[in-house]
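Would you mind keeping the following structure in view while I ask a few things?
Note that one protein chain is taken out, while the other chains of the complex remain in position.
Order as written gives the chain letters A and B; numbering starts at 1 within each chain.
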Amino acid sequence: MMNFCSIDDVADPIGWIGKAIELQKKIENGGPLDKSGKSICLLFFNPSLRTRLSMQKAAFNLGIESFVFNLSSEGWQLEFEDGVVMNGSKSEHIVEAAGVISSYFDAVGIRSFASLSDKANDYAEQVLSQFVKHCSIPVVNMESATLHPLQSFADMITIEEYKKVSKPKVVLTWAPHPKALPQAVANSFLQWGNQMDYDLVVTHPQGYDLDPSMVGEAKVEYDQKKAFEGADFIYAKNWSAFQDANYGQVVSQDMNWTVNQEKMNLTNDAKFMHCLPIRRNVIATDEVLDSDSSIIMPQAKHRITSAQMVLKEVLEIK
Amino acid sequence: MMNFCSIDDVADPIGWIGKAIELQKKIENGGPLDKSGKSICLLFFNPSLRTRLSMQKAAFNLGIESFVFNLSSEGWQLEFEDGVVMNGSKSEHIVEAAGVISSYFDAVGIRSFASLSDKANDYAEQVLSQFVKHCSIPVVNMESATLHPLQSFADMITIEEYKKVSKPKVVLTWAPHPKALPQAVANSFLQWGNQMDYDLVVTHPQGYDLDPSMVGEAKVEYDQKKAFEGADFIYAKNWSAFQDANYGQVVSQDMNWTVNQEKMNLTNDAKFMHCLPIRRNVIATDEVLDSDSSIIMPQAKHRITSAQMVLKEVLEIK
Partner (left out) sequence: MMNFCSIDDVADPIGWIGKAIELQKKIENGGPLDKSGKSICLLFFNPSLRTRLSMQKAAFNLGIESFVFNLSSEGWQLEFEDGVVMNGSKSEHIVEAAGVISSYFDAVGIRSFASLSDKANDYAEQVLSQFVKHCSIPVVNMESATLHPLQSFADMITIEEYKKVSKPKVVLTWAPHPKALPQAVANSFLQWGNQMDYDLVVTHPQGYDLDPSMVGEAKVEYDQKKAFEGADFIYAKNWSAFQDANYGQVVSQDMNWTVNQEKMNLTNDAKFMHCLPIRRNVIATDEVLDSDSSIIMPQAKHRITSAQMVLKEVLEIK
């Protein structure tokens, strides 16, 4: 039995890229696979559009039944601490919730964002790790406090499809955003990027350094324009501060970091990527997003390619 | 590829009525069609009971997989304006949302009510038309700012089934309601009614005149009792004011316009219709609704007949 919580659960991530593309082609040509009789519960603690719809569509394509459950609107609050006297607002303990879901379904997907207030809890992946601990079925990370591997796997598939050189220069750039966002997409992109044959660079303002264990071998560059030089892929994303002093806060909304055409002109005709949803003229300008360089649409579509491969493996679909 | 946004998308509305009834009989006798491998996303900006359930049931009957997405509770706000710096409350632009949905599904249904505050935007069908513009898949109108063609098509099917003369007198009557309601159902009913061989009349208090382009050839009559004389069908519906001075407002709650048995006695033993939900003893009395003249239940059931035909055509189900 395998989980899909991070790249660490994948023995051969590079091999998976090819297999995922093959599977997608097979389904594109032959239609959805026969019903497998298997089912997955998709549990959402937070809103989702692409993740939910791509997971449901991927499940449908594989003949898997998916059941969506929005905990905040349809259920109740869960308790994740052990030994608590549960006389407050939380109606059910993770032990029972995970146990019941394990006995009903063949796998479970979990989306639970970072609190952005309790760094220790967030980076301990309290929610996801408790599900892993108490579930007896495979757990799929649909974006956790610190990671979003379904997204990153889709990103790597997209880069594989669009790369023009064997070792592309791939640049993850911070960009401004009005609200505090988790570090999950950026973290996960770097984790996966470190396993690929990339010239990997991350660029952001001072104060936005990410967890060094996520950054790994990637080069950190505080000068965005310098980072863009010769890039084959520009991956834009906002994240809030990781440093203890202002964890989870917006320390800058510097619009000089917005990706525009002038900056794209510094690159090696780079493709522009973003995980979506994207705020136009904040993260990147209309000009960039509406140009031929933008591959955000095929990238979003590969969320299905990525989800299909993961579901096929964790649910052992033949 | 065809959309279903209004009657203008249907080459032969009268022909469709017969075909829809045939398809419904085929499914009633033979059960749901085989799985088509096709899928539709049903996007709701507003609440829905009949529209959602009839669309899901129709999809099921045709072997189409439907995926419901409630944007307000499960997603986030969309931006519909071009060129905006998106640093406010809206997280995603229609361009990306429509693009992604187009790449995941074979068709999309949209429900988005009128604002009732911005007449120009409402009558420009801002939301629906932006989806049409940016989607590369068929768009089905599940009630837009100004039209509800799935309802009207069901209404025409119902009239076809119950009419006793070849050219029935069909009367759309305004009725009181405590809240401001869109004009969509009334507009759409008149649009479709104009294409049928009806003696079509619309009656309402002064100040409730509808868009002349919707009214078309229908006769406008401000005296409700006069309008009812000799009618074969009474279609009751509330709508808010269309006129610029008080657009979207309740200008009258005159309970003298409630449809009661006394008024029904003026008709040619007319059938009573309403799109539901209906407020009893406000729109029409219990006596009328519980009489044999009421055909609101078969009318509601024809929402499936209507949805099936539309889905079959837009998704090219064999």
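Everything below uses one rule, namely that a contact is a pair of C-beta atoms (placed from the backbone, for glycine too) under 8 Å apart; a residue touches a chain by one contact, two chains touch by 3 or more.
No experiment lies behind these values; they were computed from the predicted model shown.
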For the chain left off this view, which of A:Phe45, A:Phe105, A:Trp174 or A:Tyr247 is in contact with it? A:Phe105
Sort through A:Ile14, A:Val84 or A:Met255 and give me the one touching the missing partner chain. A:Val84
Applying the definition given at the start, please give the residues of chain A touching the unseen chain. 35, 37, 39, 41, 65, 67, 69, 73-76, 79, 82-88, 91-93, 95-97, 99-101, 103-105
Touching the absent chain: which residues on chain B qualify? 31-32, 44, 47-50, 52-54, 56-57, 60, 70, 73, 178, 253, 276-282, 286, 289, 296-297, 300-301, 304
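In this section, only the chains that are shown with their structure count from here on.
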Using CA atoms for the superposition, what rotation angle relates chain A to chain B, in steps of 5 degrees? 120
Find the geometric centre of each of chain A and chain B from their Cα atoms only, then give the gap between the two centres in Å, rounded to an integer. 39
